[in-house]
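Excluded from the complex is one protein chain; the other protein chains are retained at their positions.
Here the chain labels run A, B, C and D in written order, and each chain numbers its own residues starting at 1.
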């Protein structure tokens, strides 16, 4: 318990000191995780729609593969991306390794299966009459998808929130592809890992509390907008 | 690409050699992840039901908090559990640290929010008539929950699959609470992290491919049983 | 900072975790205007980063492998920067009775004879490499496991050497120094550590460690650190000028002085090698 | 014994009171029809009577015991009452398993379950579908299976929400017969909603008319919106395009009126051709009622007029006849 309070007070101190380095780290974490979630959402939700909406041979195989990809370890993603974007890799010339963009690439790969699989699950229980009704009222495929999306919003937002939670708390990819370079690619989690490496457990958990607070803030905002939207 | 094929062949060799050490690691990984998923499911699904089924003041706050907990970093969980079960902690006498059970404890904490939040999302679109119909036909609360669970099974299985994917590919907690002790608490992921640290990237990805294969096997089995059950 | 004022360096976690870089780098930036982007990871992965051309310079402690790195043309030259030393730690109870033992090999033999719990990092790091050497020097019967993997289409063996008793009294945990210390502390076991990390964990933090130094001072326990600029002949984009500037600066009076004066709670962590007398 | 007794029962949604019953009492062992326009609160009331919805305020007694809606004891009460929803839903499994559901919960033996499932499905003509998936049935098939599922439980009270709305003619008859048999056997009390007035008249002796959440004596059948206009001192109401009747003075532009079908005057010829209160119409339908005959008169909209048997025999109206109808003020209730 002591340990927890120590961490809590460290977190408060960090926040109240408005430590400029902390601000940079928090900013980067947020920017990277939000971008990854956004990109993965823009890719994964439509993908989920295409798979969920259509019946085709091998649909169950595709879903099984997606479920398998949910177990894609960060080390594998990190290394695969690494081999592509490292100097010797196919995309070496782009100089992506150890930049925030590299983290984003890795994280997008990490959560696309999450968002896609959960989108399919969210769609599975949306009454087919919504789709039919939209179509008969004159909606095209895309507009129909929007209608169904609206009805499935709770599930899809849950998917996005889960994906965001996954990336903002993720360490492996940020470490391997970002490199935890101070001032460049240090994120909340890599900073935590570093403090943990140094044995500064209190500070590590303190940073964790700051991270959870930020996540709480994001979710409260989201809840607020969902509430307004639902009206 | 070369790198990928190297890894693939290494994976094949590892599997065909039936390397006894690898077998132990795979066995441990599966045992730990399945146990965590099972325990978290037994806790998280009912919890999701209680929250999703009832309307009470502060329900949205509870859901927001759950969503926040989706961003609980493994380092924080690892350290919090560590302070409880380490030699100096409250539960030090139980000698849990650096055992598979310690990993399970941490992983359960990691995925309870995932399972709970996704269960709530899965329930949100189950027609309330299922609940009412079960009740009016004479089901008690628990039997009613089972009926709804049956209708929501796709979503809840998706939650469990996502949770399983999360824990079997998770590194932080396994490393911190398990300790990656060779022959005791080394799991697929901690082994991969180690090979990565050593710079043996091929072996790391090779192990990752083995892990994905196992996950594929699990999901195929699941798909098979779901298919039989749906009949 | 403009692109050619940024130098990318991969290093082992120990240099970063010890806090030394937090002293050195700001001073270097002030002197030269060059910012150093630090990528800290395990020794193997750090060297690997250099071999893949992802960084401009590496800063590690695994002398044999560093020399091989230069010999294979990946690096231009090894700059000997500093050293600290390894110590063998254990609980106050010291079941193997090695307290005050000046001979590291003898200490390990005693531990093995007692089958007293020993924590090995087992991660192919500089420390682990050193530990394996010492075990070899004991002349005890060592065991080897071999894994065959495919590299560049060819089978390659990976070997792992350890004294008998793996899992009985010898624990190989495949983690960094700090974690090995925590592990040993938890199990009240013996462990070999670099002095810097030990001091940092023992006195630098509130949680502390219940481990004490039992064996130190053996010449075989020295732990040298080197800096190697990556060879621009292999990777033309390497910022060789800046990398050399960094290496030169580290072996300069200024850099060596900072290293010599870096103390944690009054204890020196590193000893400069280029100018041993630096102040 | 009174089956249900309610006092000051209200259900409020978002500030709107959709059900408001100061007093309600339903006797045991009978068959009661619940009539009323859309949104009258029929479904809401049935849900409360099935203990599935908690009233916003007020008291409900079931068999002389107060119902505690917040307590866990509801389960015992629910075992005695089964509701068939207006749009029933089947569990996504086979039809037979749907019907067996309530029986399994009641601990019946496998053998008895199979027998009752067969029996109930046969009654609604769905035995051939026993193995079909409940989710793929047509609207009427679903409704019939849902009824079978409810009666299989043999509860003390069966609540049916528009049970034949999607059912075909043959099976509508079959279901009415089942309901009649259950009533006659005294096995269960039945309370059902319907918009089919003649069905209600055929089957029941007690009919409750709900409108706007309240019980009223006014007859649901002739409930209309009427446009109000004024000619000199007299207020007139107009329903549809041409049906008009004198109204008590009102300041509203549109009123809701119920016209008691038993108090409407009907004659083969207009007593005085200039009397604007007489509306010309045609007899388009005649129905047998419990104690008389219901004429449906097309006066631009169908107006129900109920005649006693004697009056019907005396007047001798035929389908297609031209008639004149007048709504005297005692036939009108403003809602």
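Operating definition for what follows: a residue touches a chain if its C-beta (ideal position, glycine included) is under 8 Å from a C-beta of that chain, and two chains touch if they have at least 3 such contacts.
All values derive from a computational prediction rather than experimental measurement.
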Identified contact with the non-displayed chain, of D:98, D:171 or D:188: D:171
Listed residues D:27, D:268 or D:319, member touching the removed chain: D:319
Candidate in contact with the missing chain, chosen from D:10, D:56 or D:86: D:86
Absent chain, residues of chain D that touch it: 13, 36-40, 42-43, 86-87, 125, 136-141, 144, 161-162, 165-173, 195, 197-198, 220-221, 223-225, 282-288, 293, 301-302, 309, 312-313, 316, 318-320
Chain A residues touching the omitted chain (full complex): 127, 129-130, 132-141, 143, 147, 150-151
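The definition used in the following text is that only the chains that are shown with their structure count from here on.
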Centre distance in Å when chain A and chain D are each reduced to the mean of their C-alpha atoms: 54
Computed distance of Cα centres, chain C from chain A, in Å: 35
Residue numbers of chain A (touch at least two other chains): 196, 201
Residue numbers of chain C (touch at least two other chains): 41, 176, 179
